[in-house]
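Got a structure here, written out as structure tokens. Questions coming.
Only a single protein chain was left out; the remaining protein chains are all shown in position.
Chain nomenclature is as follows: A and B, assigned in order of appearance, with residue numbering initiated at 1 for each chain independently.
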Amino acid sequence: MTGRRRSVFVVMLALGIALVAVAPSASGATKKNDIVLRVGTTQDIDSPNPTVGALVSSYEVWALQYATLTDKAAADFKTIPGLAESWTASNHGLTYTYTLRKGLKWSDGQPLTADDVVYTVNRARSEQWTNFDSTIAHITAKVIDPTHLSLTSSIPDPKLPIMDVYIVPKHIYEKVTKKGLASYKGLDGIGSGPFTLKHWSKGLSWEMDANPNYWRGRPAVDRVIFRPFTNADAMVAALKNGELDAAENVPSSSFRQLQKAKNIVGVAGQQGGFDEISMNSGAGVGGNPALKDLRVRQAISHAIDKQTIESRVYNGLTTVADAISPSANPEWIPKIPADKRFNFDLAKANTILDDAGYKDTNGNGIRNMPKGGADITLRYAERSESPYGAPIREFVTGWLRKIGIGTSVKVYNDTQLTPAIGKGDVDMFAWGWVPFVDPDPELSYFQCNQVPTKADPSGYSNDASWCNPTYDKLYKQQNTELDHAKRVAIVHQMITLMYEQAPYVVLDYSPDFQAYRTDRFTGWVKQPANIGPVIFSNTSPSYFLLKPISKASSGGGLGAGAVIAIIVGAVIILGGGGLLLRRRQATAGERE
Amino acid sequence: MTFRFVSRKVLGSLATLLFVVCFNFFLFRVVESDPVSALFRGRNISQQQRQQLQHDFGLDKSKPEQFVRYLNQTAHLNFGFSFETRQPVTSEISARIGRTITLVGISTLLSTTIGIWLGIIAAWRRNTPTDYVVTSTTMAFYAMPDFWLGLLLLAAFAESFRWFPTGGIVNVGSGATGLSHLVDEAKHLFLPGLTLTLAYLGEYTLIMRSSLLDTMGEDYLTLARAKGLRDATVRRRHAVPNALLPIVTLAAVNFGFVLSGAIAVESIYSWPGLGLATYNAIRAPDLPMLQGLFLLFSAAVIVANLAVDLLYAYLDPRVRTA
Partner (left out) sequence: MTAEVATPRVVGRRRIVWIRRRRALSRVWRMYRASKPGMIGLVVLLVFVVLAFAAPALASSSGLHAISTVQNPTWASPSKFGPLGTDNLGRTIGAQFLWGSRISLFVGLAATLLTMLIGSVVGIAAGFFGGRIEGVLMRITEWFLVIPFLPLAIVLASVLSRSLFNIILVIAITSWPFTARLIRAQVLSVKERGYVDRSRALGASRWHLTTRHIVPNVAPLILANTTLTVPIAILTETTLSFLGLGDPSRASWGKMLNEAFDAGAIGQHAWWYYVPPGLGIMLVVLAFTLCGQALEEILNPRLSERA
């Protein structure tokens, strides 16, 4: 009996070990002495192919793998030389001629020439590559010689000479047809940036190796390993345990704790992101008629206590905001004068609504449309993908109730919410934007032609369905204004106008919460200086600049010996217990 | 077993599979969503690009055309491309299935063996303190939501004591190889494995207990005991083997279900298997991926059922005529 049972245990154990061994391993390529930087994030990449991917983590891969023609300074986003060491303007600022550095090479050793740059720009324009199109839609590139090229814009473009699209290797991409590009995996791992993609194991990790041919030189870090977590708390624990060197998208709830932890620095990195409550202002399809009335939107603006949301929902880690921020650079944000501000004041909000004729005519606590019309009940969309979706909904619907406005809540994930907004099925929602460095794209979203239409309910950016001809006119002005100071003034005017019209209640400027360990690497750089994030920033310069402190082994967790001891111990206890029971039974049996 | 019997069973399973295939299509087409625009929020894409992408995903065709296309592709084991990663669903699934089978396989193995063992103890010593302790403990585990158990274990052993990692399947970047790599994997497997084992333990224990009690009431066992055989011998030679049949059946059928039952546990422990893939696909929503996963889960149950039916018929001739 004992013999047979033991054999069952042996078989089980063998099966167990076999199963563990079968489990695919992440990679075997990391050598013991390699200097490895381990970064945790909450999002996997969707595709390393820069013409296809869309997620923030994919941008981080491209920022590392592809150098750009012009680079951005870490401190202030100032345009600095990149692959091009210099450039000159001609033809009234419509044409720029760039001179490439000498001896540029791709990571596989192939020469990087003007031909690669021109190939990328022209192909991206003719095939309308999504991540490239807004930058190069009006630009034609021409090769002058292997180290010289020219870019010509068909309209005055205040963004030039900046050219920050990812330059792809022609010798790889010319083998991929237009049709094949959408399904091209982009695992070639050939680039011109400091690190190139070596390995991607979905849901598990992606690994990038130092590029020996990077024009600034080989980075000190040999390999960067990114690890996506579905559970942000698990990521925080891994950082504390020393399984990670840095983490992106740390939950704000554990951020304060992390700041207190030994050897860990928390970074609330500002790069222009903001959160807003958006109201369907009625220029598109459907929407509650009450919100078409500016006075109702203004009353609601008075009824939202940004300070409380900031302290309760964001744990006091964000900055309360007035107006939208169109750029990672704060110079584009205007100061809203005190007399124009919508301060939190429920009594005032109620007065505005009373004066505007929205009274509760049927006595159910909810105001009605004028002349005994329907109850004003707004359809509020809560985003399931944001950890702040539920708490913000808690507060906002509570305050709206206090000014006699009802809400019906429905939860959407982002994919479902986008068309729902376009079709006018939603009156109100909380979401956010993260702008680029140039304010143009963000400002373009609020034009009248970006309002959703019946014909194309998902081809829109203006998610508040707000249309204002003055705004549109100013937008066109700034788009071709080559004088920087004048352009800033126009942009300030646009944003102030939008604030007064209140399609958005901007809640706060939301930072990227990150944290890094100080015991393994030095040289973390914030972009922009002092206020920005250290990783997942616009050009992510930290990775190249990091230097290892010592070759301290990655600590944390249990040693192998201890684990084996625990498992063996457990087996002994289980087996021993069974044996003991059996003994007692045997004697009992014999007694019978 | 007659050929007729086997072929009837197999055909029946195929019919069920066909139903599931059709059901999947209609179920998922109810989801009104627009993956194309969701992928590009915050960026301008032209109408032409949008149409191209819709064409690539086959979303521009009429529903019947989509259905025919879907049937044809499914027959060729082609479940299309994931909306999210643009890679074939089959390769997405095959990259993950091993991890889920590892986790679920080990947990099922452990929970059945331990469950059987505890069930035997409880039945044999029924109405003693041992029985009460075993029965009430396993009942308690059975009554817990599996993810809550996972949360508790995570909070205790990974957050507070830091004995085990909080998630993933290996300590990425440790560069460990050989035995230490294996140990690293075992450490990551421990908590999710323990969660699932404990969560499913109760069912097996309780069923083994009642099945053994049933068997022990039967005449031949009384006879065996009357013959003067020792209790242990009676139990081992006669009672246990007969009581095992229902539990083996349950384990086999359950394996099909358990494959899909690890959704919450896998997402708590960031275990990158099929459960986590399902969770992510629902959030996206990634229709082709969900369809593929759903079909796989259903097929697993169908195959498990067929196997049990055939096994039963093989073991018990009476069933064949039924």
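Annotations
Everything that follows uses one rule, which is that a residue touches a chain if its C-beta (ideal position, glycine included) is under 8 Å from a C-beta of that chain, and two chains touch if they have at least 3 such contacts.
This structure is a prediction, so every number in the text was calculated from the model and none was measured.
Screening B:Val6, B:Ile97 or B:Met144 for touch with the missing chain picks out B:Met144. Across the entire complex, the residue among A:Ser90, A:Gln257 or A:Asn449 in touch with the chain not shown is A:Gln257.
When you scan B:Val89, B:Leu196 or B:Leu290 for touch with the missing chain, the hit is B:Leu290. When the missing chain is restored to the complex, the residue among A:Arg227, A:Lys306 or A:Arg393 that touches it is A:Arg393.
Although one chain is hidden here, its contacts on subunit A can still be listed: residues 232-233, 236-237, 251, 253-254, 257, 308, 312-313, 382, 384, 387, 390-391, 393-395, 398-399, 402, 409-411. Even with one chain removed from view, subunit B keeps its contact list with that chain: residues 16, 19-20, 23, 27-28, 30-31, 139-140, 142-145, 147-148, 151-152, 154-155, 159-160, 213-214, 217, 256-257, 259-261, 263-264, 268, 278-279, 282, 285, 290, 293-294, 297-298, 301-302, 305.
The rule we apply is simple: only the chains that are shown with their structure count from here on.
Centre to centre, using the average C-alpha position, subunit A and subunit B are separated by 34 Å. In the complex of the two chains, the subunit A residues touching subunit B come out as 1, 8, 12, 15-17, 19-26, 28, 30-32, 34, 36, 38, 46-47, 49, 52, 54, 128, 130-131, 133-134, 182-183, 185, 201-205, 207, 223, 225, 227, 229-231, 233-235, 237-238, 241, 243, 384-385, 413-416, 418-419, 422, 433-434, 441, 444-445, 456, 458-459, 461, 554, 556-558, 560, 563-564, 566-567, 574, 578, 581-582, 585-586, 588-590, 592.
Those residues of subunit B whose C-beta lies close enough to touch subunit A in the complex are 32-50, 52-53, 56, 81, 84-87, 92, 95-96, 98-99, 101-102, 105-106, 109-110, 113-114, 117, 121, 124-125, 130, 154, 158-159, 162-175, 177, 179-187, 189-190, 230-232, 236, 267-270, 272, 276-277, 279-280, 283-285.
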